[in-house]
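Below: one structure, written as structure tokens.
Of the protein chains in this complex, all but one are displayed in their positions.
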Amino acid sequence: MKPKVAVIRFPGSNCDRDTVQAFQSLGAETTILAYDREDLEDATHVVLPGGFSYGDYLRAGALAAHAPIMQALVDAISRGAIEVLGICNGFQILCERGILPGALFANVSGQFRCSWEWVEVLTPPARWPGFRRGMRFRLPIAHADGAYRIGHSDREALWAQGSVFLRYVDPDGQETGEYNPNGSWEAIAGISEGPVMGLMPHPERAMQPWLGSKDGRLFLSLWLQEVPQ
Amino acid sequence: MTQFRLRMAVTLKPEVLDPAGQATQQVVHERGFPEVSELRIGKVVDIAMHAHSAEDALAKARRLGNEFLANPVLERFEVWVQSDET
Partner (left out) sequence: MTPDAVGLTAKEAERVRQLCGREPNDLEWGLFGALWSEHCSYKSSKRVLAWLPKEGPQVVAGPGGNAGVVRLDDRMEVAFKVESHNHPSYVEPVQGAATGVGGIIRDIVAMGARPIALMDSLRFGLEGNGQRLRDGVVAGIGGYGNAIGVPTVGGEVYYGPGYAKNPLVNVLCVGVRQSKDAIVGASGARPGQMVYLLGQATGRDGIHGASLLASRDFSADDQDMRPTVQVGDPYTGKLLMEATLAAIETGGVAAVQDLGAAGLVSASSELAVQSQVGLELHLDQVPCRESAMSGYEIMMSETQERMLLVLNSAHGGEALAAISQWGLNATPIGRVTASGRYVLYFGEREVANLEASWLVDGCPLTPAGKDLVAPAFKPMRPSPGSMEEGVEEGFDAGALMAIASDPDCRERRPIFQRYDSMIQTATVWGPDHEVSVLTVDGSPWGLALAVSGIGRWAAVDAYAGGAAAVSVVVSRLATQGAVALGLTDGLNAGNPDKPEVKQAFEQMVLGIRDAARALDVPVTGGNVSFHNETDGAAIWPTPVIGGVGRHFHPTAPVADSLNRPDVTLLLINPALSPSLGGSVWERQHGVLTAYPRVRLSDLAHTVTWLGTAVSDVDADIRAVRAVADGGLWLALVKMWLASAPSVGMTVTLEAVHAMPRLLSEEAGQFLAAVATTRVEATLLQLQSNAIGCLVVGQGHDGDYLELQVGRPSRWTRRWSRSQMRAAWQSWEGDSGGSGTP
């Protein structure tokens, strides 16, 4: 089945256009869905894009987590009818809604950070076999609240379920286990559980060599489970 | 000297726009709390300090508020004694 990608636009989303463009450049049929809908149309793939939904006021992603469309998303996930990707603010929204475990705290620097980073696949997600262990991507981050945290009691389950998807590695692509641009626990950059994936870096910004990297093409192609172009 | 526990509430001055409170109020309104007519967001600071008396503790806390914890251009604060431990 050809994927039909829907990018959800919350009030204050600001990577929605970039994300639509990125998927369209991969040849995927892509539309924008407004946050106040109560259905997902016929989307097979739903993306929660980056941005500052509701200004990130209260907490990043907290207010968008209660948008009407989120209930439709929860229902579709439980029916196994859909695959979900949350990028940056989208990841924060998924955690705030409890769709993914954990929470994104303020960067340890206390500051917004925009920089190119290397991330590496730690645990290949069962749902997306194209991501292989050790695979590396050069992707930008741009966030103030990207430090992944999870309660002690849930940590074991996170490892056991193979949810620790992506982690930051140092600028030379070396796995030092220490390099960490935002203070995430275990340098975690992304999580996956079942049909849901969330990450802080922005693959949709890494689609052309002249923008600094085209690793995002591979990343998003693998998420679509399509042959990378 | 007694240890006092104080709580300070730092809030935006009433005339200053609170974008965070405004956006939050809008969402809670739409999501089942239409009775909420105002919602403004501030910070709560819990302080423990040794002082000779509650008045002494409050005076010190007010100085702390004026000089560090509140931005006098935008914010005001209230402080009160929660408990004392001898």
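Order of writing sets the labels: A and B. Residues in every chain begin at 1.
In this text, a residue touches a chain if its C-beta (ideal position, glycine included) is under 8 Å from a C-beta of that chain, and two chains touch if they have at least 3 such contacts.
This is a predicted model, so every value here is computed, not measured.
Considering the complete assembly, chain A touches the hidden chain via residues 11-12, 14-15, 17-18, 21-22, 50-52, 54-57, 109-115, 140, 142, 144, 202, 204-205, 207-208, 210-212.
Listed by residue number, the positions of chain B touching the unshown chain are 12-13, 15-19, 22-23, 71, 73-74.
One rule holds in what follows: only the chains that are shown with their structure count from here on.
Per-chain CA centroids place chain A at a distance of 36 Å from chain B. The part of chain A that touches chain B in the complex is made up of residues 54-55, 57-58, 63, 66. Within the complex, the chain B residues that touch chain A are 19-21, 23-24, 27, 31, 41.
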